[in-house]
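Every protein chain of the complex appears in place save one, which is left out.
Chain nomenclature is as follows: A and B, assigned in order of appearance, with residue numbering initiated at 1 for each chain independently.
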Amino acid sequence: MDMQTLYLLVPLAPLVGAIAAGLFGKVLGRAWSHRITIALVGVSFAVSVVIFQDVMGGHIFNGSVYKWMSSGSTTFEVGFLIDRLTVMMMLVVTFVSLMVHIYTIGYMEEDPGYQRFFSYISLFTFSMLMLVMANNFMQLFFGWEAVGLVSYLLIGFWYTRPTAIYANLKAFLVNRVGDFGFLLGICLVLMVFGTLDYQSVFANAHNYVNDMAPIPGMSVGLLTAICILLFIGAMGKSAQFPLHVWLPDSMEGPTPISALIHAATMVTAGIFMVARMSPLFELSETALSFVMVIGAITALFMGFLGIIQNDIKRVVAYSTLSQLGYMTVALGASAYSVAVFHLMTHAFFKALLFLAAGSVIIAMHHDQDIRNMGGLRKYMRWTWITSLIGTLALIGTPLFSGFYSKDSIIEAVALSHLPGSGFAYFAVVAGVFVTAFYSFRMYFLVFHGEERFGKDHHDHQGDHADEETSHDHHHGLKPGQKPHETSWVVTLPLILLAIPSMFIGYITIEPMLYGDYFLDSIYIAEGHHAMAELREEFHGAFGMALHALTTLPFWFALAGAVSAWFFYLKRPDIPEAIKQKLSFIYTVLEQKYYFDRFNDWFFAGGARGVSGLLWKFGDVKLIDGFFVNGSAKVVGMFSGVLRGLQTGYVYHYAFWMIIGVSALLTVRTWFE
Amino acid sequence: MNYLASLSPIYAEMFLLVMVCAILIVDLFIVNYTKTVTYLLTQTSLFCTVLILLFTHQPGAAHLFNDMFVHDVMSYVLKVFICLAVMAMLLYSRSYLLVRGLFTGEFLALVMFATLGMMVMTSASNFLTLYLGLELLALSLYAMVALQRDSAIATESAMKYFILGAMASGFLLYGMSMLYGATGSLDINRIADVIQHGTPNKSLLVFGLVFIVAGLAFKLGAVPFHMWVPDVYHGAPTAVTMFIGTAPKLAAFAFVMRILVEALQPLMIHWSGMLMILAVLSMAVGNITAIAQTNLKRMFAYSTIAHMGFLLLGVLSGTIEGYGSAMFYAMVYVLMSLGGFGMIMLLSREGFEADTLNDFKGLNQRSPWLAFMMLLLMFSMAGVPPTVGFYAKFSVLNAALDAGHLTLVVMAVLFSLIGAFYYLRIVKLMYFDAPESHEKIYIQPDSSLLVSLNGMAILLLGIFPNTLMSVCFVSVQQSLLQ
Partner (left out) sequence: MNFETVLFYLFAAVTVFAALRVITARNPLHAVLFLVLAFVSSAGIWMLLEAEFLAIALVLVYVGAVMVLFLFVVMMLDINIEQLRKGFWQWLPLGGLLAALIGVQMVWVLGADEISAGTTAVKHAADYSNTKELGRLIYTDYVYPFEIAAVLLLVAMVAAIALTLRKRRDTKRQDVNKQVKVRREDRVRIVSVPSARQVESVQEAAASNHGHTAD
């Protein structure tokens, strides 16, 4: 098999699996559905490994495999750009997806939509692979939209729950906003460069540095406009402030997809895209500044929200938001490789945390409230250990994978000189404390302390007033019932994910950040030397860990963990008291800074108002009344007349034919 | 090379002819009314014909029998598709014809004779063989339409088809004789040569051309030579309608290519003007009249007329892109027709013909899968992406636009917008209306598989049109540009 066939095999194998499980799921049955999809995703992962070795051998592929259509001088092709950035993403996507596939066997065991679920996650894997392997904007957009579509389907997987429908609609609409910007950006690229191919766009980008964007009334640099528009797409997909509102709600979907989509892969699409577009972003400092500030806001403020959440999955979701903010900040600091590095480590430990949370949820019989847990350490050994590893990685404990990536981000921001970098530095350092605090809060509440499960539930009326959505289906352990460890299909992925969560940072930091791993994929402009300075300070992975003991972030993280321990294990009364005292801040946080309220009121309400007006006047009167019904009437009239010509008499028909000949003759003689 | 080996390009036709005769004889000894043996023999023969075509094909064009027969890439591709379309048609219509007592050995023999006629047409390079192939096809079709003797409407439509067809043949022959008079030859290449380099009588040529175009327009069903189409489509048994509406269109496309492009390319300014009128009229009359139809077969008939208008749009562009996209359109049209009529037959049963719009009400509740396939078909006919119908329309329009026919393209788009109405109306009936009968739909496994394949092909070719498209381009390019 030549390499091109292998490239094709990677995305197509999950597609075949998705089709098999989706269309023939009933015929195949549950067991065969998961066997087939898992085997095919496994194939995809194995082939990715082979391609990885090939790429490491220096074989970079960029070419089209299928010409889809051509319109005028523009051709639309399906093509692959297989370089080190791509192949890394391929490995991450296929590996995490494989883990999630296996885990799903256990998690969805009793669900009637078993085959459908497998079909969706395989389809998702296909879409994501198409996205990362693209060598042109068109295919990127296809993958982008396909990922959005499948996430819509998956968030609303339990489509009988109104909350799920609300959540998936919200995700879809918010993503539309982002996609609109993204599409505009692509259109602008096509307009300016006349092609959608990455290579030729990147090669010509520097010719347009001084051009102005064709936006009337505004003087914005052309490349700045393109980059910001593209980044708006990334904001939607990677849930950056203020388009982040969909991500916490999307926890309505089953847990495996939370791990797959909302932690490890889909939300990273935006980060990946910006890294891929580094030759464009590097040419616009304004855009980079914008990216950095947005990322910093997300990193800090979303972390705060994690502190007050009681739904185990929502805590993890907010931590995802905050970590995505970190990655975005790194992008803004021109440390693309660091961002992608954090993307990779984060994919592993966040998938781990989500799946562990899912494991806890299974054990708690689908009660997701951490106030009803506690002391699970004794009952769920594997889940406990792996969760601890995930948490330590998340807060950036030295030697764990998260440490290397997060610390590098902080260092890179410190070295950046763009406007806004001061704020960004503050945000990421403060974020370390917040991260450690909420992570360990959750950890302690779930695995340590008093066993609060099996009791009668709290009255959640207060929460219901808000849209604390996950509680309204009454699950949970019955009084006296004890949780027990979940089956091996659940714990095996946890263990397999825990290993890279611990070690992958230590192993790969040197080649990925300071070696020339991304030499061909990521471009850094002359003036941006954050990476170069980082490289000078770097003295081996172990040395970095030792050095960290003397730096601020480490002590912040420690402080966060300790205070979490103090507040939630030692003196649980203090948080209550604070909540009473600072009820104003608490309410603001509980309302998520009033974003949802505002969106509902301003956008949803406003749109309804405007559309009501348009409907009454524009649609009913003008379009329906005049254009549609009017033209339909005219057409209908003609239709009747023409139908009348079909008399059914053969000599009439013959006569028409003769008239036809005569007409043709006339035309001919006339135009002679 | 001995004589027999030199005949290898025509092995497929020879084989088919031998097999028809064999089947006619074998059928005499089969009393079983299901005619399983005859049926299987027919399918096998058609399949073997395809195999022979595949194995005997050699690159380049082969001329045989004093240049009366030509085997080139275009005829090769079209013949393979014709045979496959006929096989699919037989598969679809078997149970439909069985319950109506029409599944006789004679029917199968006529189908094969018609197939032979189409194959002769596609690889004719002489007016004589073109005409004979056409008549072989037409005669078989007349008989097939009339086969349901107890049905007055079938007999009536057969009569109309026969009389008008004879008239059209007369036009064609008259035109051909004019060309013969002007150029002194019936051979397509000779004619092209004489027109290009000799000094033929120009006005005689154009005069003949008018009649030839009229004859061709009849075969395609273009307005105003379309009157037979709705009556015959409606009156004939659905299986026969399906047959008329599918493979012969490919043969007709070859016919048009051979005469207008291969023989009369220098007269393009003349015939493209005539085709323009025919195309616009066809799209207008087809799409607008279809709206008023309540019978699905009649609606398809008008939609055929409109589709032929689109096909002509590609032909009249006069470029390789235009011919290639017209060929693509013809193939796609065949695929959609097979599905559309197949759907009618699948829903029909003994003594009941599912050919009115009301029969499709609420199909989604009775059989979601069939409804979905029908949805794909309707979308494709209307030209909604990502189905292949969209791509077919798009490439034809693109070719016409490149040839500078902006007004035509705008009109075509407008008319296909009107056309979208009646296709989407069926979708609406299927998904949003309550079914009129709740009778269980029983489908043979082979037809069910076929309809699924059909629908999927429409979707997949819409997403990946390039392979088929390049087949069309290559065949047109290699066959028409010597």
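Rule of thumb we're sticking to: a residue touches a chain if its C-beta (ideal position, glycine included) is under 8 Å from a C-beta of that chain, and two chains touch if they have at least 3 such contacts.
Just so we're clear, the structure is a prediction, and the values are computed from it rather than from any experiment.
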Seminar exercise, completed: Out of B:12, B:85 or B:147, the sole contact with the unshown chain comes from B:147
Exercise. Which is it among B:12, B:74, B:88 or B:109 that touches the chain not included here?
Worked result: B:109
Exercise. Of B:47, B:65, B:352 or B:432, which sits in contact with the chain we cannot see?
Worked result: B:65
Problem set entry | subunit B residues touching the omitted chain (full complex) | 17, 21, 24, 64-66, 68-69, 104, 106-107, 109-110, 113, 116, 120, 126, 128-129, 132-133, 135-136, 139-140, 142-143, 146-147, 149, 181, 184, 201-204, 206-207
Problem set entry | Residue ranges of subunit A at the interface with the undisplayed chain | 655, 658-659, 661-662, 665-666, 668-669
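Just so we're on the same page, only the chains that are shown with their structure count from here on.
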Exercise. Whole-Å distance, subunit A centre to subunit B centre, using C-alpha means?
Worked result: 49
Exercise. Any idea which subunit A residues touch subunit B in the complex?
Worked result: 66-69, 71, 632, 635-636, 638-640, 642-643, 646, 648, 650, 652-654, 656-657, 659-661, 663-665, 667-668, 671-672
Exercise. Within the complex, which stretch of subunit B touches subunit A?
Worked result: 159-160, 163-164, 167-168, 171, 206-207, 209-211, 213-214, 217-218, 224-225, 227-228, 230-231, 270, 273-274, 277, 285, 288-293, 391, 394, 398, 418, 421, 464-466
